[in-house]
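Heads up, one of the protein chains got dropped from this complex, but the rest are sitting where they should.
To keep things simple, chains are lettered A and B as they appear, and every chain counts its residues starting from 1.
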Amino acid sequence: MPTHRMMRLAAALLAVLFLGTLTAPAEAASDKTLRAVVNADLKIIDPTWTTAYITIRHGYLVYDTLFALNSKFEPKPQMVDTYTVSPDGRIYTFTLRAGQKWHDGTPVLASDCVASLQRWAKRNAMGQHMVESMEGFEVVDDLTFKIKLNKPFGLVLDALAGAEAPAFMMPARIANQPIDQQITDATGSGPFIFKKDEWQPGNKAVYVRNAAYIPRKEPPDYLSGGKVAKVDRVEWLYMPDNNTALAALQAGEIDYFESPPLDFIALMKSNPDLQVLTIDHLGVQMMVRPNALFPPFDNYKAREALLYLTSQSDTMQAVVGDPSLFKEYCPTYFMCNSDNETAAGAKPFAKQDYAKAKQLLQEAGYKGEPLVVLQPTDRPQYAAATTVLIDELRKAGVNVDVQSLDWSTITSRRAKKDPPDKGGWNLFITSQGGPDVASPMANIWFNAACEKANVGWPCDKELVGLVDQWAAESDPAKRHAMIDKIQERAFVSVPYVNVGQYFQPIAFRANLKGVLEAGVPVYWNIEKQ
Amino acid sequence: MIRVILRKLGSTAVVVAVVAVIVFLLIHISPGDPAAIIAGDRATSADIEHIRQSLGLDQPLIVQFGLWVGRLMHGDLGVSLFSRMPVATLVAGRVEPTVSLAIATMLFAVSTALPLGILAAWQVGRWVDRAIMVLAIVAFSFPIFIIGYGLVWGFALKLRLLPVQGYTTLANGFVPYLQHLILPAVSLGLVFMALLTRMTRSTMIEVLGEDYIRTARAKGLGQLAILLRHALKNAAVPIVTTIGSGIALLIGGVVVTESVFSIPGIGRLTIDAVTQRDYPVIQGVILISSFAYVLVNFVIDLSYRLFDPRIQG
Partner (left out) sequence: MSGAAAAPTELAFSRRRRRLRFASRHLTILVGGTLLVLLIALALAAPAITPYDPIALDVTHRLRPPNAQHWFGTDNYGRDILSRTLYGGRISLFVGIAAALASSVTGTAIGLAAGVFRWADAALMRVMDGLMAIPSILLAVAMMTLVRPGVLIVIVAITIPEVPRVARLVRSVVLVIREQTYVQAATSIGTRLPRLLLHHILPNTLTPIIVQATYVCASAVLLEAYLGFLGVGIPPEIPSWGNIISDGRTYVQLAIWIVLFPGAFLGLMVVAINMLGDGVRDLLDQRLASRF
């Protein structure tokens, strides 16, 4: 009878299941495992292949850098032991710390570092600028190498330490692979080792403590100093549903939430089991990017109109909500709280003025034709800021054509140089992290190099010239004095509009100690109690 | 019998081939550029172009299709554009959670729907029947994620009985495995349970009106015996059909459930791949799932012959 057959089948199934439990090893004890929900999925493990922040964070775990920034944003030696600069500032000589080893046990050599730098410079903007001013690299011995400049370039150490796209050191055999091939071997010399066999793209990435890592003796200071791993295992979990991540944190199923939606912060602060911390005091800057190839934004007056019709506080209220998490108004292009903060040139635009915006648009030749605004459907913060922008545009008399697309479509559409009404665009919202924005050279949206600029293609040779001069200057005091001029020029040619600066705190269980305010989430120095 | 099976396999192969072509065309014509996503937000157009060329995305569509089919013939589903992991490996790592969820959901739905449906049919017209029907309609009408959030809030956050999210593999213990599956299976299963209850009830009602049931009653058999031994066996065919067509519903619902409960299954893999335009993964997954769907229906077909000896080849 069917029922007997079914019962036999069911019994067999249950037997198999129980057998499964007997043969399996138990999961590692969780008090030495740190579980973190990360803000994006780690899809790519090659930091020279993509600019995605999550890959850079992965880099910080498994690789080490020659220099690292401290809390004053000064580059401090990390893998380097001592260094000298020739009196004319043209020759930098670096000596590595002794005894450093790659994850596969082989020693770290100067030739490895040079190979890594060469690979990094092929893709990184700062690196490219540096290499353009260089005569070449020279390997002196196993632990020493030189960088030889033939033109002045004052930012060598900053470039090597760069917070948002640092030069990660890898074995030469990996770094020397062709640049158009993705690295698939994550061997580095950092405080953690990537467990590639446990990597599930779209779900989980696992790191284990590197017992052979030799941390520096100094206490940790931002990204510099000693990087001591105090947990045995770090698991990165990607959860597409923020509400699930919040509930998991509340229930203790995860320990660390990298980018909680800003509206959750108040709720989490009131929970005694959780702690909220701002580890990044520079924060994020949101920007409106106009398309300078086509009318009306090919005319500087129309771009200036954008400065008048946008409101940082409205945008930030919609994107962030909690006033303790954003700056009511930040006049500078280069991040408030940074060394380069200045109010030069910003005064006329401090207050929203729709009438002036309308007038400027008319002067720029705008006659009411629809302007294409790209709005992402799957990036809530950008979508929020775009909604505010659309509202502001309409109040300034602009006819808005909203294109709601998913991020994948937007990234390919914004790269097109077609006219807006034929598959192109006029405006979109983007953002960038503090340390990059604070530097006129590292800020990719600030670069007004016309054809070679990033999408939007702002074209202002004078601005580019001013930034080049700034970068060439090796005296930090003199460099600082040039910032005002750069910003004043920026307010005239408007490569983009700053629509707000906000801070993204992290949240974690209260039993975690040693969470560092390092600008980016880093997992050394943290222990679970 | 063998001939029947072979013929069926042949036609399913055609179906799968049709699916393959549709899917390939669909996703390659869609706007959106995986190279741009790979390059990241801060990349320049030159970077994106480099990546596109390295991945062979700049070649004509027909060439890309030919390459893909060629690899398929060798059993090679290709590698992900992003992680460079083989599609087969990616899918294999995600099968266990989805299959576990599907089985748990089925078990929950069938084990609750059959008794409820039979009870409703037996008590047709009474308030028990009414109550069950209302419950079924309500369960059927609310979106899975709303039910899911409600269950999580109640059982995981307030009562702390079950985990909020995630999936642990069976190898790490049967109890945690089960605990992680309960809420997702119930969220997804309620819809299915509702459908199955209604179908069971209506089929049982029809069967109970048949002559042979009256004969059995006249012979003096008890209600329960009639219900279980005679009625259910004959109602089995349409019920099993509903279970079979419910599988398509299941796969769709699995996608949403995996998203809410953060279960690393095939549903999430596919959605992620679609939004990122990871072509090899999308093609591979849809091909595999169509194949699986066809296979399951094939098995259902065979099971008819188990239940109803009247059905021939």
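Keep this in mind: a contact is a pair of C-beta atoms (placed from the backbone, for glycine too) under 8 Å apart; a residue touches a chain by one contact, two chains touch by 3 or more.
If you're wondering where the values come from, they're calculated on a predicted model, not measured in any experiment.
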- Considering the whole complex, which of B:100, B:187, B:200 or B:270 touches the chain not shown? B:270
- Where the complex has a chain not shown, which of B:46, B:131, B:146 or B:225 is the residue touching it? B:146
- Query: Which of B:60, B:209 or B:222 sits in contact with the chain that's absent?
  - Reply: B:209
- Pick out the residues on chain B that sit against the missing chain. 11, 14-16, 18-19, 22-23, 26-27, 29-32, 121-126, 129-130, 137-138, 140-146, 149, 153, 205, 208-209, 211, 213-214, 217-218, 248, 251-253, 255-256, 259, 270-271, 274-275, 277, 282, 286, 289-290, 293-294
- Could you list which residues of chain A touch the chain missing from the display? 241-243, 246-247, 261, 263-264, 267, 314, 317-318, 321, 375, 377-378, 380, 383-384, 387-388, 391, 402-406, 408-409
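By definition in this document, only the chains that are shown with their structure count from here on.
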- Within the complex, chain B is touched by chain A residues 2, 17-18, 20-21, 23-27, 41, 43-45, 49-53, 55, 123, 164-165, 179-182, 184, 199-204, 237, 239-241, 243-245, 247-248, 250-251, 253, 378, 405-409, 411-413, 415, 430, 432, 436, 444, 452, 454-455
- Message: For a test of understanding, state which residues of chain B touch chain A in their complex under the given definition.
- Response: 31-34, 36-45, 47-48, 50-51, 53-54, 80, 82-85, 90, 93-94, 149, 152-153, 156-157, 160, 163-166, 168, 170-174, 233, 236, 259-262, 264, 268-269, 272, 275-277, 306-307
